[in-house]
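Here the complex is missing a single protein chain, while all its other protein chains stay put.
Labels run A, B and C following the written order; every chain starts at residue 1.
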Amino acid sequence: MNAPVKSFANVSIAVLPPVARLNLRIAPANLAAASAAFGLPLPTKIGQGVVKNGHAAWCLGPDEWLLHAPEAEQAAIVADFAKARTKAPHSLTVISDREFTIAITGPRAQEFLTVACPLDLSRMAPGTAKRTLFDSAQVVLIRDADDAFRIEVWRSFFPHVSELLDIALREFACGL
Amino acid sequence: MLLINCPYCDDALPELEFAYAGEAHIARPADPSKLSDEEWRDFLFIRSNPRGLHAERWRHIHGCGRFFNALRDTVSDRFLTTYPAGQPRPDVTKLEAAE
Amino acid sequence: MNDYRIKGRGRVNPNRPVRFTFDGKTFSGFEGDTVASALLANGEHLMGRGFKYHRPRGVVTAGSEEPNALIGTSRGPGRFEPNTRATMQEIYSGLTTESQNKWPSLKFDLGAINDRLYMLFSAGFYYKTFMWPKSFWDKVYEPFIRRAAGLGRSPTELDPDHYASRYLHCDVLIVGSGPAGLAAALTAARSGASVTVVDEQAEMGGTLLSEPSPMIEGQPAWDWLATTLAELAGMPNVRLMHRTTAIGYYHQNMVGLCQKLTDHLSDVPADAPRERLWRVRAGQVILAQGAIERPMVFDGNDRPGVMMAGAAQTFLHRFGVKVGNRPVILTSHDSAWHTAFDLADAGCKVAAIVDTRTDIAPALMQAAMSRQIEVLTGHTATATGGRLRVKSIRVNPVRGGTVGAARTIACDAVLMCGGWTPSLHLFSHTKGSLDWDAKAKAYLPGHKTEAVHIAGAGRGLWGIAAALEDGAKAGADALRDLGRKAGAATYAVTGDRTGTGITQKELPTDRSPGSAKAFIDFQNDVTAKDIRLAVREGMRSIEHVKRYTTNGMATDQGKLSNMNGLTIASDALGKDIPQVGLTTFRPPYTPTTFGALAGYHKGSHFEVTRKTPIDSWAAENGAAFEPVALWRRAWYFPKAGEDMHAAVNRECRATRQSLGIFDASTLGKIEVSGPDAVEFMNRMYTNPWAKLAPGKCRYGLLLGEDGFIRDDGVIGRMRDDLFHVTTTTGGAARVLNMMEDYLQTEWPELQVWLTSTTEEWATIAINGPNARKLLAPLVEGQDMSDAAFPHMSVAECTVAGFPSRLFRISFTGELGFEVNVPARHGRALWEKLMAAGKPYDICPYGTETMHVLRAEKGYIIIGQDTDGTVTPEDAGIGWAIGKAKPDFVGKRSLARPDIVAKGRKQLVGLLTENPKTVLVEGAQIVLDPKQSKPMRMIGHVTSSYWSEALGRSIAMAVVEGGFDRMGDTLHIPTADGGSQAAKVTGCVFYDPEGDRLKVE
Partner (left out) sequence: MEHRNEAIPKGPVMTHFSAMSLLKNALTGNKNWTEQWPDAQPKKEYDVIIVGAGGHGLGAAYYLAKEHGITNVAVIEKGWLGGGNTGRNTTIIRSNYLYDESAKLYDHALDLWDNLSTELNYNIMYSKRGVMMLAHNVHDVQSFQRHIHSNQLNGVDNRWLTTAEAKAFCPPLNVSPDARYPVMGAALQMRAGTARHDAVAWGYARAAAKRGVDIIQNCPVISIRRGADGSVEGVETAKGFIRAKKVAVSAAGHTSVIMQTAGVKMPLESYPLQALVSEPIKPIFPCVVMSNTVHAYISQSDKGELVIGSGTDQYVSYSQRGGLPLIEHTVAAICEVFPIFNRMRMLRKWGGIVDVTPDRSAILGKTPVKGLYVNCGWGTGGFKATPGAAHLLAWTVAKDEPHKLNAPFTLERFTTGRLIDEAAAAAVAH
């Protein structure tokens, strides 16, 4: 699902094309096996992210990681992890369809998100991600750069979040 | 809205991300069938409900997902500390001395 | 029309005239005016009527503490609101305003009859009367009292405006932009900290806007103000927010702000929010909210034209308006003397300065003399004259406690100052203590509970120099507490107007104090006598006095009245003020629009409406929807001319006879994964799981630890270490949270992980004798024969080319399958199935048909047939309990005395004697319908439907000892006083042998 990019007042919103999205749960002691399976060193501190060769991983909880990869690689990734399951017990769940990703970019992107994000975004470094709330919807908020964020939101909450972003965009456009 | 320090995230975050989960340190008995009706009632229902320091459970439900414990003053709503589930209740006198 | 505008004065823009209406009459003012200043410029003081006595009232203040000048404002359809402060509402072209609480007109109000019956309406009179005869209360008195209620009229139309909200984090939040706030802001901002300054006024500057004469750092005050604001505005780390009120101070330095964005604009941009709620989390908060001037309490102090001296000074300097040509100053504080001087210098004839004190600073006396103003020290005021506007004031000397001979002074305004009350409302919200300061004669901030600093007049300091110094220090203190270094700047001030004053109770009089109408709370019409009466009647706590008299409960929340009330109450009680205590200020600081608080949560955005991937198809195909938890679900699919009953009957028939298709995507889904998954499932659910082979599924039942049913669903074992758990629609989040709780806190040793996959999958249920015929050709990777894929199986395969988890299960009693595919394919699969199902007359059905079909089979719905007090045995599903398991959640509770006792309510079927009668769900069941009330009820109907398959009605019910009543006839009284008879049966009404599941 690819909505057109909407842009006003130094903020742009776009719905991103699907990716292979996986939820990984594993004891930190076994992390090396997961890193090997996914092909990048999984970060160990909550919030931190690592991007490498088109794969990205963010640590969302003490034993939880969000993985992104190109869609075409999903089956292979699942297979690679399955091989490691006996030695390094874990749970790898495909959630590619559970969520939509919305990109919010532009010089005023951070300010824009404060319409519904309760976090202090000035303390959120580029490259990090957090599960949090956007209005009443639980989301994963990823900061790619100073002026670039992504929101991953559950499918049925997407219209609510998306409409709210549209309202906020018009609000920014009117300058008040 | 409270600001709560999640001991797993090591960050003070808005209450909206958290769900309160009742009094802490009420462990489920290993074998409930051995308990008398009164003992089972105490486990299920009796709560200390103190006016003052309260050990309580929270879950960072819209964050890292972890349950953890907190010591909070129920009169001021001030948190003294938060700590991972499974750890014993911290010694308050030490905490206050450290402040 | 009188013109009270002074050319060359004020900060309004004389080049931009603005026209507006008040009570139908057009007035003009200038851009920058408030309704109050514009009306005053036209010589209009009368702006409202009192609540109880309907006495004429004029504007008293120039700020948000205004109790009297409340008006209705409108800017077109849907945009009316009552009770707006005329002192805060800026004028714009097109603004329509009206006065309130009057009939027929503001100048002639019949309600003023109450003023004549004054003595009857003393404090607490409601409690003492309207009781005789008793029957009159409901029909006569109460409706009468209610009709008299209220000030303005309610809006009656939908509000077309929208409202916004934001979160904001900053190092230092400064509330108030007077000299203290600005000095704090400069200190904090220059250090690089992120600083937000808010002020409720349209312009920043606070007191400085009303005090142009002092020199700050060698500049005239207003020049310094402009320079300072420019410096702050130029710093990227500073946010200046005017028209923004700090409404409440919440835990851990969270402060709520309400910003007004459009109510001053003639032309409002499209999409502009009217107001915005800010939720600020600040490292440090500096409260620099100044002080609020207190009225003097004397007979006739509410007459239009009697107002605060400080307000007159503000109208003069900020708006260029003189409030009268011949004012009298009545004061017990030095500050009002300067008002007198400024007014005299602006060309007014100040008739007199009346001061209750005897010792006056020589400089003030000198300054008055030089302006030829008569000074009356040691005087009291005992009355005012005039009807709709003050015409005179009666003053008397007081010598040795004796009130001397009266003298009447003609005037057109009385400007009073009974001292100043530090504005500490927000500090009070924090539960910080307010301590009485005998020297300052004021409550000042004491113990702090938050990271807050108070600066300036809020700490009882007086004068611009002191405010600047204290503000700078507060800024430095805040920085220090943030771990930053800073020095506080110093400011050279000349021409500062410092001063002192005294606090006093109602002014002494030579007349009967019992007949004095000396008001304390202007809006609620509370007089000094009312306070004394309350005390006389035993109200000793200040809270009792407040509640008994309603003093301080008006829309200004006692900003003007609280201290005067307290002073008089403490006098009446013979106690010191601190012994009497203080009432609590509550958020918000000033009344705050509902719209701003609701923010974006309006209309369809009030709450999320969750929709499934197939919802759009249902909408396009005419489905009726019902809300279930946050979801909307297709309820039934009416064809032209069908009502719900007809549609459901048709859907039921189609499914039982051939093929039905149902969107089950809202069911909760949880992946339970890990080496200990089976152990975890054994502990959570009542059922045994060890022997369930991968590829098989089983009905799972979840209890609370109290033994009562919480949730259920079919659970498939995908691998040894992986379960696909389903939950009820409403229970999904709750069940996952409960599982996480046990897993993390009780059994952390288990290697299991839980992941919600509710929204990963779209779920389509296919039911009916032709279900396999439809599906089998579309399935790859799974032998669909009954032998290879029997009832209660699960497989991973593809369906119509989509990767899928396919369950063979049934919630209808028919041959059934549930296909789970990645959500993006949900609608495509649905459409393919619809197309492929054409030969079988495939019929989409909604939740209502689902409910009927399951009831025909006796399958329960959690939350409908159970209600949180039902055990598995009660519900007749004791078979779902793994008897051999040593423990599971809720097991122990099932052995409690009342749970094993006889006579519990049990779920049974009911067949009405008249097969056409469909019982009301919720109807109660009795043994004897002829008994008198209260009847003994033995249960109630939980589910009740017309069964198309059986050609009669069916029902399920919980009945005391129901399992032992099989075949008994029970009675269900109806709302109209009649009764229905019904026979107790088992719950399985249709195909009791379950043959239909086994269709080949």
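To be clear about the criterion, a contact is a pair of C-beta atoms (placed from the backbone, for glycine too) under 8 Å apart; a residue touches a chain by one contact, two chains touch by 3 or more.
Given the structure is predicted, the values throughout are model-derived calculations rather than measurements.
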Where the missing chain makes contact, among the chains that are shown: B, C
Contacting the left-out chain in the complete assembly, out of C:Lys691, C:Lys883, C:Lys902 or C:Lys933: C:Lys933
Contact partner of the left-out chain, one of C:Asp481, C:Asp867, C:Asp887 or C:Asp991: C:Asp867
Contacting the left-out chain in the complete assembly, out of C:Leu265, C:Ala346 or C:Val920: C:Val920
Among C:Ser893, C:Ser947 or C:Thr985, residue touching the chain not depicted: C:Ser893
Footprint left on chain C by the chain that the document does not show: 51, 79-83, 119-120, 122, 125-132, 134, 137-138, 142, 145-147, 149-159, 161, 248, 250-251, 254, 256, 277, 279, 401-403, 431, 505-506, 508-510, 512-515, 529, 532-533, 535-541, 543-544, 547-548, 550, 555, 557, 571-574, 584, 586-588, 591-595, 597-599, 601-607, 609, 626-628, 706-708, 863-864, 867-869, 893, 896-899, 920-924, 926, 933-935, 937, 940, 942, 973, 975
On chain B, residues whose C-beta touches the chain left out of the figure: 1-2, 15-16, 19-20, 22-23, 37-38, 41-42, 44-51, 54, 56, 72, 74-77
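The criterion applied here is as follows: only the chains that are shown with their structure count from here on.
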Of B-C and A-C, whichever chain pair has more C-beta contact pairs: A-C
Centre-to-centre distance between chain C and chain A (centres being mean Cα positions), rounded to whole Å: 32
Where chain B and chain C are represented by their mean Cα positions, the distance between them in whole Å: 28
Contacts with two or more other chains, residues of chain A listed in rising order: 118-119
Residues of chain B touching at least two other chains: 14, 65-66
In the complex with chain B, residue positions of chain C that touch it: 250-252, 254, 279, 281, 431, 449, 705-706, 737, 740-742, 744-746, 748, 886-887, 891-893, 895-897
Chain B residues within the chain A interface of the complex: 8-11, 13-14, 16-17, 62-66
Chain C partner contacts - residues on chain B that touch it in the complex: 1-3, 14, 19, 21, 27-28, 31-33, 35, 37, 40, 44, 57, 59, 61, 65-67, 76-78, 85-86
